[in-house]
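Have a look at the structure that comes next, please.
One protein chain omitted, others in place.
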Amino acid sequence: MLSEKTAVTQSENYWRKHLMLDPRPVREMNQMILTAMTTVNKRYWITVTTLTLFVTIGLIGAWGYQIFNGMGVAGIRRPVYWGVYITNFVFWIGISHSGTFVSAILRVFKAEFRRPITRASELMTTFALTVAGLYPLIHLGRTWRFYWMIPYPNQRQLWPNFHSPLMWDMLAIFTYLIGSTLYLYLPLIPDFAMARDRTTGWRHRIYRILALGWRGSESEWHHLKQAITIFAFAIIPVMFSVHTIVAWDFGMTMVPGWHSSIFGPYFVVGAIFSGVSAVATVLIILRKTMQLDYFLREEHFDAIGKLVLVFSFAWTYFFFADYLTEWYGGEAVGKELLTLQARGPIAPLWYIMLITNILVPWLTLWNRKIRTSPKALLVITLGVNIGMYIERYIIVAGFLTRNRLPFDWGAYTPSIVEILISIGSLSTFLLLYVLASRLIPLIPVWEVHEGQISHTLRRVGQALLPSVSELE
Amino acid sequence: MSETRDRRLLLWSGAVLTIVVIITGLALVQIEPEDETKINQTAVTLPFSHEVHTQKAEIDCLFCHSSALRAPQATLPSLNKCMICHSSITVEDDNARQNIEQLKQAYENGWRVQWPDVYRQPDFVYFSHRAHVNNGVSCQKCHGDVQNMTLVEKVVDMDMGFCLDCHQEQPEADIPRLIDCATCHK
Amino acid sequence: MSKYEHHWTMIVDLDKCTGCQACVIACQAENNIPVVGEDEIRKGRGMQWLRIERYWEGEYPNIRARFIPLMCQQCENAPCEPVCPVFATYHSEVDGINVQVYNRCIGTRYCANNCPYIARMFNWFDPQFPEPLNEQLNPDVTVRQRGIMEKCTFCIQRIRRARETAEAEGRSIRDGEVQPACGQACPTNAIIFGDLNDPNSQVSRLAANRRGFRLLEELGTEPAVIYLKGGESNVI
Partner (left out) sequence: MSSYELSRREFLKLSGLGATAALISGCTANLQKTVWMEPYVTPPEETLPGEDFWFASTCRMCPAGCGIVVRTSNGRARKIEGNASHPLNQGKLCARGQAGLQLLYHPDRLTQVLKRTGERGSKQWGTTSWEQIVDEIAAELANMSSERVAFLTGRLPDYQAMLVSRFMDGLGGEKPIVYDAQSVLDGYVLLQAATQAMFDDKRLPVFDIAQADVVFGFGANFLETWLSPVAYGLAYGAMRSQSGIRGTMVSFEPRMSMTAANSDRWIPVPAGYEGLVALALGKIIVDERLGHDGVADKYRALYKKADVGAIAEQSGISVEQLRKLAHLFATAHHPIAVPGGVLAGQLNGLDAIKAVTALNLIVGHTGDHGAIFLSPAPPSRDLMQFSPSSFSEMINLIERMKAGKVDVLFVLGANPVYEIPEVLGFVDGLAKVKRVISFAVIPDETTAVSDIVLPAHTYLETWGYELPNPGKQQLIVSAQQPIVRPLYDTRDPGDVLLALADKLGGQVARRLPWPNLVTFIQTRLTSLQILSGNITANDAETFWIHWLQSGGWWSQDTVWESPNPTESFLNTPLQVNEPTFDGDAEKFPLQLLPVASVAFGDGRHASLPWLQEMPDPTTTVSWDTWVEINPQTAASLDIQDSDIVKIRSPYGEIEAVAYLYPGIHPNVIAVPVGQGHTELGRWAQNRGANVWRILSPQTEPETGQLAWAATRVKVEATTKRRLLPRLESNIGVDRAREKGHLPG
C-alpha cells in the first residue's frame, strides 16, 4: 500500500513539474492571462517607443534613403550581388518555422507539453514571415516595380516567369503566411471569446469582433477542433515546402557552394533548429516579463532543450554531408570555398558558427539541469540563432565572393544602411510581438484546461502515475 | 494599472504604427521616378489643320512627313516645304490668312516654329516608321483619322498593349520576330 | 543550322588579343555605359560590359601575362534566363542571343549571381553624364536607371539597324555587315563577329578552328562566344 505521505510528496512533485497535473480553475487561469495582457508598465512603454524609433530609422529612414539613391548605398557589389538582405530573409523565414513546427507537428503527434507554448510560437511564425516578406522588397533594385512579380492580366500581355525560384518563393511565402495566420487564428477564437466576456471598453469591442460570436457550443467546439486538425496537417507540408523553396533559390543556381541537392532538407533542418531555439528564447523572456511562471515550467524548457539538441544533431549531419561533398568532390572552386571558410576572411565567423551550433549545444544540452535553467537556455538558444545567422551569411555573402574566374573574386562588408535596415526589421518583429503580447492571450487557456482535464494521476501499485485520456 | 492609462498607451502605439504605415506608403508613392513622358503642352504658335491640308488641298501624308518611308522618324516638314505652296496660294479665310502671314514671317526671319508633340515614345522604345510604312501599315492605323482633325489630338494610347494587339495579328511566321522584346525595346 | 533566324557568334582570338582596352572604350561609348568614379571602382562596381582579365603564369623572370576579354557569353543554355522572375532576360528566338530588357528589370540581381562569367553589371546608382557629355549618348541605346541590370548585348541595336536596312533593300544581312563596337575597334582583329548559320561566314570558318574552346565549357552553358587559344610557343 502506498502511504499517504509518499503519495502526497509524489503528487506534489508532479504538480510542481507538470502543468497538466497541476490544474487550477479556469477562471483563475483566465484571470492570470488577462492580468498579464493588461499590465502595462513604464518599462513596456519605453520598449515600445524605442522599438518604434528603430523601425522608423531602419525601415523608413534607411530604406527610403536606399530607394531614393540606389542600391549602391548597400555594401553589395560585383560579384556579391546578394548580401545581408537575403541573409536576413532566409534567417526570418527560418525563425518562422518555429511556430508551425512546435505547434502543428507537436499537435499532430499529441505532445502534451506543447499546450501552453503553441500560441507564442505561432505568433512568431506570423510576425517573422511578415518581416521576412519585407526583404524581397527591400532588396529589389527597383522596389517601385515589385508588382511585376504578381501575376495579373495587363495590357503588356506579360506574365511573371514561373520558372524562376523567386516566383515559387513568392507563392510559397504567401501560402504560408495565409495558412499560418489562419492556423494562429483558429485556436484563438475561444480565447478571444474568453477575453470578450471579461473585458469592457475598446478591448471588448475588438474581442467581440475577433471572437466571431463564439459561444462555446458543442458543435462550435467540434468544428473548431476539426478545422485545427486539418490545418495542423495541412500546414506541415507547406512549412517544409517554404524553406525547401528558399533553399532552392540557392540550390537551383550554378553558384559554387550553392549548387547542392542537399540544400532543401539542410535548410529545413536549419530553419527548425533556429526556429525552435527562438521559441525557447521568446518563452524565457515572456515568462520573465509577463509573470507566466505558472504556465511555463521547467518541463517545457526541458522538452525544448531536448528538441534543440536533436536538431543540432540533425543540422550537424547535414552540414557535414554538405561539407564532405564539397571537399571530396575536389572541384577547384569548391576547394576555394573551403579555404575561404577555414582560413579566409570569414574564418572567424565560421568558427563561431561551429561553436554555437555544434559545440555548445552538444556539451550542454544533454544535461537536464542546464536544459531547465532558463538563463543557461537563453544563452544557448541565442547562441544558436547567432550561429544560424552566420551560417546563412556565409552561404549568401561569403560564397559569392568566390567564383570560377579568380580574377573576379570579391569582398563584401555590410554598409551602415544594410545594418540599419536589419536592425529596423528586427525591431519590427519585436515591436509586433510586444504589441501583440498585450492584445492577444499568449497562452491558450482552453487548450491548457483541456489538457488538465484529461490528465490525472492514477495509482498503480506503489506509484502515482500520470495518465491521459483522449477527450474526443 | 488604470484602465484609462492602459487605453492611452495602446492608442499611442496605434497612432505611431499608423503614422509609420502612412509614411512608408507615401514614400513608396513618392518614388516613382519613372519615365512616363509628359506631353509638352506648349501653346501652338501656328495652328495647323490636317483636315484642310489633306482633304481640301489633297496632300498626301508622305509628302510632308517624307522620311517616314526612309527613316525611323517620320519628321515634321521644314518651313521650306510649307513655302512650296504657301508662297503662291491665297486663302479666303481671314484667320487662316493671318496664320499664313505668320508662317511667311517665320520663314523669312528664320524663326523656329515649335509644334507640340502629340505622340512620343519613351526613351527605351525603338520605333521605326520605315519598317511600318513599308510593310503596309497605314498612318491612320496608329495616328487615327488625322485627315479629319483640325488640330491633331491624341486618339490612341500608344502603349505596349496597343503595339502588341496588332503585332499578334500578323502572319504566323512573322510573329516570333514581331513579339520579340528586343525588336522594340532598346 | 540552328533554330534561330541568325545565330550570332563571336570569336575572340586570344593569340591576337593584346589587352589594349580599345574594345572596352568602344563598348562604353556605343552602349552609354556610365563612368562610376574611383570609389565605386574600388568597391568593384565598374560598369564596363567588357573587361579584359589579366592572369599571371609562372614566376619572375619566367613570367607571362595572359589576357582574356570577357563579356556576356550569350549562352545557349543561359543560367541567367530561367531565374529572372519577370522575364527581363530571355533568349531571343530571332537572334539566338540572350536579351536583357532594361525597362522590364526590377533588380533582383538573381541573374547576376547565377552568371558563371560574372558578365552582368548592375546600376547601383543613377548614371551621371554631366552636361554636355550627355550629347554624346547613343540614341539607339537607352540610358539605364538605377536598379537595373545590364550586360553586353552583342550590340543588338546594330543588328536591329542592319536587319531593317537589309529588309528595306530586300536582301538578307551580309557577313560582316553587323559588327559590334568592340570588334570594330579591335586593332589586332582579335574579335570577329558574324552569323554561325551562314556556313560561309568568317565565324563559321573560325569556329571550326582546332584552337577553339568555350569558357567554362564544362558547365554546359554553351556560350556563343568562342575563344581561340593563345599561342604556346616555347621560345628559349
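The chains carry the letters A, B and C, assigned in the order they are written, with residues numbered from 1 in each.
Assume contacts are C-beta pairs under 8 Å (C-beta built on N, C-alpha and C of every residue); 3 or more make two chains touch, one makes a residue touch a chain.
Because the structure is predicted, anything quoted here is derived from the model rather than measured.
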Report task. Taking the full complex into account, find the residue in B:L17, B:L76, B:M149 or B:I179 that is in contact with the omitted chain. Result -> B:L76
**Report entry** Residue in contact with the excluded chain [from C:H6, C:R51 or C:R104]
**Finding:** C:R51
**Report entry** Footprint left on subunit C by the chain that the document does not show
**Finding:** 13-16, 18-22, 24-26, 28-30, 35-39, 41-42, 46, 48, 51-61, 63-68, 126-139, 142-143, 145, 181, 184-190, 209, 211, 213, 215-216, 227-229, 231, 233, 235-236
**Report entry** Interface with the undisplayed chain - residues on subunit A
**Finding:** 332, 336, 402, 404-410
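The rule we apply is simple: only the chains that are shown with their structure count from here on.
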Report summary line: CA centroids of subunit A and subunit B: separation to the nearest Å works out as 53
Query raised in the report: In angstrom, rounded to a whole number, how far apart do the mean CA points of subunit A and subunit C lie?
Result: 45
Report summary line: subunit B and subunit C have mean C-alpha positions lying a whole-number Å distance apart equal to 34
Query - Where subunit A touches two or more other chains, by residue - result: 143
Query raised in the report: So which bits of subunit B are touching at least two other chains?
Result: none
Query raised in the report: For the complex, which residues does subunit A have touching subunit C?
Result: 69-72, 76-79, 81-82, 136, 139-143, 145-146, 148-149, 158-161, 163-167, 170, 249, 252-255, 400, 403-408, 410-411
Requested in this report: Flag every residue of subunit A that touches subunit B in the complex, lowest number first.
Outcome: 38-41, 44-45, 48, 52, 55-56, 59-60, 63-64, 67-68, 143-144, 154-157, 200-202, 435, 438-439
Report summary line: Touching subunit A in the complex, subunit C uses residues 40, 43-46, 53-55, 70, 79, 82-87, 104-110, 112-114, 116-118, 121-126, 145-149, 216, 219
